[in-house]
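What you see is the complex with one protein chain gone and the rest in place.
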Amino acid sequence: MTETIADKQAALIARFNTIPGWEDRYREIIRMGRDLPTFPEEHRLEKNKVKGCQSQVWLHARPDDGRVHYVGDSDAAIVKGLISLVLAVYSGHTFDAIIATPATFVDGLGLGQHLSQSRANGLSAMLKQVKLYALAFKAMANKQTL
Amino acid sequence: MTETIADKQAALIARFNTIPGWEDRYREIIRMGRDLPTFPEEHRLEKNKVKGCQSQVWLHARPDDGRVHYVGDSDAAIVKGLISLVLAVYSGHTFDAIIATPATFVDGLGLGQHLSQSRANGLSAMLKQVKLYALAFKAMANKQTL
Amino acid sequence: MSAFDIERVRAQFPMLSGREGARKLVFLDSAATSLKPRVVIDAEADFYARDYGTVRRGIYGLSQAATARYEGVREKARSFLNAREVNEIVFTRGTTEAINLVANSFGRSVLKSGDEVLVTAMEHHANIVSWQLVCKAVGATLSVLPIDDSGQLVLAELDRLLSPRVKVVALAHMSNVLGTVNPVAEVARRAHAAGAVVLVDGAQSAAHMPVDVQELGCDFFVCSSHKMCGPSGVGILYGRHEVLEAMPPWQGGGDMIVTVGFDETTFEAPPYRFEAGTPPIAQVIGFGAALDFLDGIGREHLAAHEHGLTDYATGRLHEVPGLRVFGSAPGKGGIIAFVIDGMAPYDIGTLLDEQGIAVRVGHHCAQPLMKRLGVASTVRASFGVYSTRADIDALVEGLHKVRGILS
Partner (left out) sequence: MSAFDIERVRAQFPMLSGREGARKLVFLDSAATSLKPRVVIDAEADFYARDYGTVRRGIYGLSQAATARYEGVREKARSFLNAREVNEIVFTRGTTEAINLVANSFGRSVLKSGDEVLVTAMEHHANIVSWQLVCKAVGATLSVLPIDDSGQLVLAELDRLLSPRVKVVALAHMSNVLGTVNPVAEVARRAHAAGAVVLVDGAQSAAHMPVDVQELGCDFFVCSSHKMCGPSGVGILYGRHEVLEAMPPWQGGGDMIVTVGFDETTFEAPPYRFEAGTPPIAQVIGFGAALDFLDGIGREHLAAHEHGLTDYATGRLHEVPGLRVFGSAPGKGGIIAFVIDGMAPYDIGTLLDEQGIAVRVGHHCAQPLMKRLGVASTVRASFGVYSTRADIDALVEGLHKVRGILS
């Protein structure tokens, strides 16, 4: 895995910029949501719900050798697509890379401004949760090596 | 007593209109306050206080053969003057005349607008109290004649 | 369809006419909050710029004049609701605070352990949680009048539920989800016969139909300025004189007292007893302009206009395959909640927003009702005085486009 988080964001933006209309950009997002791996039912728990979203969002993560692997789901197709974008960008990277790299790609996708600034749609809550997992795993790992 | 309440109001307004500056109009009001008969100390009671005034105001009334006689006082010189105006207009008139005749003179005195529209200075509270006495005495009188 | 000139009405709303460069707004969320006419915006701004003063405290002219205008709006509000006395009108921050005032002042002084507060299955959280908090504090319980599948109260259950333990009946005048207009006068009559007082949540009705609190026969009626073409931050609690008079103060502070001592304090009569501290002065004055605006149109005309839109919208929405509306009570108001099979309300709302169409998505602060309806959330379109058939046409077209993207 040589591609950085920043590389992946740039690639995503480039790809979306080739899609002309907003309808097709949403179609692409929704399509990506459909490709999201099935969310394991054993993780569909209250504690894995991301708070502050207007739709239901689940996010689970596991650490693996200094990296984080995420799975996610939502009952809304667009949000599911956004999750798949977020995970495509962040999943599988190192604790430090995830913690250090801000999510800049959302503004570049050519979607309504509200998707990026919203407390309501939960994208920011989701991104926060992604980072919190990395922070928590890093803290645990440091403790174990002490 | 042939002069009506309306006559008296008109006379007051006419008199004040001959006074050129606001300072002298206030001096005249304050002078009239000084002429107010001494308020009988036995009536300086909580129940005779007029509520809703920014200064302290006392008002007492007694019925006499279908007419109301008022006495009043205040710790503020201007308010005392206003009381004396009000009593000069209303005191000694019949229940019905007092109840029926609105106080129109205040606007005509050439004082700051605030004196007339105020809940705070208590002029309206005072006028209300003047009418309430007349109403109450009338009700009592009707009951006695039943 | 309407007895007034809708284009003239719309021209008075800068959000609809005056946003240069912005896309035309299709605003279908009037049940959440209404747009503001120019007269309301100006009333508040001019007050700050030319006539600003605090109320009830100053003897100087500006303060006296502000007080007179503030109290003048109280009289306007009395007349708007046809209350008997101006002292029956208390200004609050809005509906929510008004209900909390009643729950805390009236509720805490009257409710005892074992007592009940009866609400309905269609209430907004404001009319549930406020009572829950007080009930919990005093050991009382909440009971619930159910609704049928058309979204109407099951009145047949009312008398059974009105046990002598019920001290308060609190219900919406108009549901913010179903649009149902409840038979408040009938409920109040029966509640009074059972010895309970009645609070009517008029958040959704006040700006959309004539309201006469004497005809409704309720003890309390509450509403929010911001849903009535007025400023945010202000609302009305109407309380029947005898009930208000007997209520202890809730919040303590300036202007609600007669005398304050460290040992003993005596309180003003209503409404002042319930207006502690500096009130939302400029907002009350703006609210006065909103009441004049609504009365200038005439609430019968307004109700007729919105009923026409509701009928039209109901018909047109049924053209959309898989669309299901919640609430089919006869005479329902201008609020239409719906879902479309297989599509998340969030997705529908987001894709309508991309088309400049503002609808509300979610539980609408009525989670218990959502549970009763068997959904987690719905889309909701709601109308105001400025809404048009063109708005509804845009919604229906927008929904067709949404379907094209989502399926």
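We call the chains A, B and C, going by the order they appear; numbering starts again at 1 in every chain.
Throughout what follows, a residue touches a chain if its C-beta (ideal position, glycine included) is under 8 Å from a C-beta of that chain, and two chains touch if they have at least 3 such contacts.
Only a predicted model underlies this, so the values are computations on that prediction, with no experimental measurement involved.
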Given C:Val9, C:Ala77, C:Val90 or C:Ile128, the one touching the chain that is not displayed: C:Ile128
Candidates C:Met15, C:Val110, C:Val243 or C:Val375 - the one touching the absent chain: C:Met15
From C:Leu142, C:Ala304 or C:Val320, residue that would touch the chain that is not displayed: C:Leu142
Selected residue (touches chain absent from view) among C:Ser175, C:Ser224 or C:Thr310: C:Ser224
Touch list for subunit C against the chain that is not drawn: 14-15, 18-19, 22, 25, 29, 32-33, 35-36, 38, 40-42, 44-45, 48-50, 52-54, 57-63, 93-97, 99-100, 103-104, 124-126, 128-133, 142, 144, 224, 226, 231-234, 249-257, 259-262, 265, 276-283, 346, 349-350, 352-353, 357-362, 365, 367-368, 371
Hidden partner interface residues of subunit B, rising order: 22-23, 26-27, 30, 54-56, 75-79, 111-112, 114-115, 121
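Just so we're on the same page, only the chains that are shown with their structure count from here on.
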Among all chain pairs, the one with the most C-beta contacts: A-C
Subunit A and subunit B: spacing of chain centres that average the CA atoms, whole Å: 77
Whole-Å gap between the CA centroids of subunit B and subunit C: 44
